[in-house]
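Inspection log for the structure reproduced underneath, given as structure tokens.
Note that one protein chain is taken out, while the other chains of the complex remain in position.
We just call them A and B in the order they show up, numbering each chain from 1.
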């Protein structure tokens, strides 16, 4: 297809980020991205609050370091009564994930691109099993996620600055698994926040789904050799990974999942990257267990946020607080 | 080489034609695949079925609709053609008009017959290959037709005289190189009758050359018909034998 005709009427900004160029030779050492001091088995701090948007049935706002997103739940509301609408014995769930145009370094358009649509359907998959859809026949529930800010190192990591006259530069690409890690963290956040918003909307669920993400890393050296990272021993698992890999490590595989802690079931699974099968599924199990552990940590925050909201409502209405049971489920009548 | 074209054919030779019926098992009511040289076309026919929209309902006859898809990889360069592409629309109309007059539509009132054509590879004579493929797919679907519709292309070298000072012969079944070089036309005939149902030419040509081109085209259609008929009979026989067992 012919490239889109350039827009000549406006003075267009560059399509990439506008960080000033850094020349390799001008700095004393190689440019290193910032390393996080967080231990690999710890997830970043999560801020989660529900009931922020009054015009919708349920809403939530989530913040994990740079990631900020808001979720609105609309419905359950009746399906439009047209001849083309089929009878639905169960509620129809629709999910939509959209990055705000300013959410990443490169501006996003208003029309959802394929990765946003893909995130939407991943989120659908995560939530659809948990909702008691049979209680809401002939109706629809809409989950709309807007990502306001996301962790995005920009295109810097994919940009190789080559000084004029110098053609041979040892280029190192950090693109392997980069988008999976970035999207994985976003998806896990979407799942956790959407569950909170659904609970806020009073929609009945079998269990709340929390999102977890983990990445396996190997030493860069072992990647280069014949071994190709088959040795399970020197693997480093990082829960809730940042885009920048740990020093001297190369990413192997990323696992994102939606987890229902009370039922011990995975509603959505997305693994991308290389997982060896020398020892059967042992390597996959390890990765999945790490992601589940991350999801469990997020579940704690989810529970607290839901409780907080219940307390707030109870305080406001002045009725007696519900008995504080040990249950992790949030009981809210639909 | 004297008198030979760039791919080694003489002026009145067709390229190799390979055709097949019932290429996909459950997709459609009828399907076919045809190769004319490097032009490769796949065709599926569905129907007669309930029309997909109200507008397509005709009280006394069937509606014939046609969808043409150019695969993005079909040409030398990758080109994605959308639904509203001019070339796609042109082909659709040409095929739809041709077959509306050939299918016995009065037998199927208030129904729709859909011909969908997929162009996988283009090397000249695309329209001709589409029409031939559609004929085969319609036969495979068991839709009553007046007769075979066979199409072929013919081109005319622009020089007035050839080396011997005689008027040059028109070229039958032009390939992509020839098609982009010289004026050519596509002609489709009904069965043995030499009656033309479709004639399409997009270039300028001297009026006195036209008749010869059409005549060569028609003779090509007869050859194509013989090849198609042979395949239909072979396929039919094979099917009957399979049923007999």
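List of remarks:
Keep this in mind: a residue touches a chain if its C-beta (ideal position, glycine included) is under 8 Å from a C-beta of that chain, and two chains touch if they have at least 3 such contacts.
Following the convention adopted for this analysis, contacts and distances are computed from a predicted model.
Per its UniProt entry, the chain excluded from the display bears the name "Ribosomal RNA-processing protein 42", taken from "Ribosomal RNA-processing protein 42", "peptide chain release factor N(5)-glutamine methyltransferase", "Putative exosome complex component RRP41" or "Anticodon-binding protein".
From the options A:38, A:138 or A:274, the residue with contact to the unseen chain in the full assembly is A:274. Across the entire complex, the residue among B:6, B:52 or B:238 in touch with the chain not shown is B:52. Within the whole complex, the absent chain has one touching residue among A:92, A:203 or A:294, and that is A:92. Residues 14, 16, 21, 92-96, 114-115, 117-118, 120-125, 128-130, 134, 142, 155, 158-162, 167-168, 171, 173, 175-177, 179-180, 206-207, 223-224, 228-229, 250-253, 258-260, 263-278, 280-281, 284-285, 288-289, 292 are the ones on chain A that touch the missing chain.
Seen from chain B, the chain kept out of the figure touches residues 24-28, 38, 40, 42, 44-47, 52, 67, 69, 71-78, 80, 83, 114-116, 118, 120-123.
The working rule: only the chains that are shown with their structure count from here on.
Centroid to centroid, with C-alpha atoms defining each point, chain A and chain B lie 52 Å apart.
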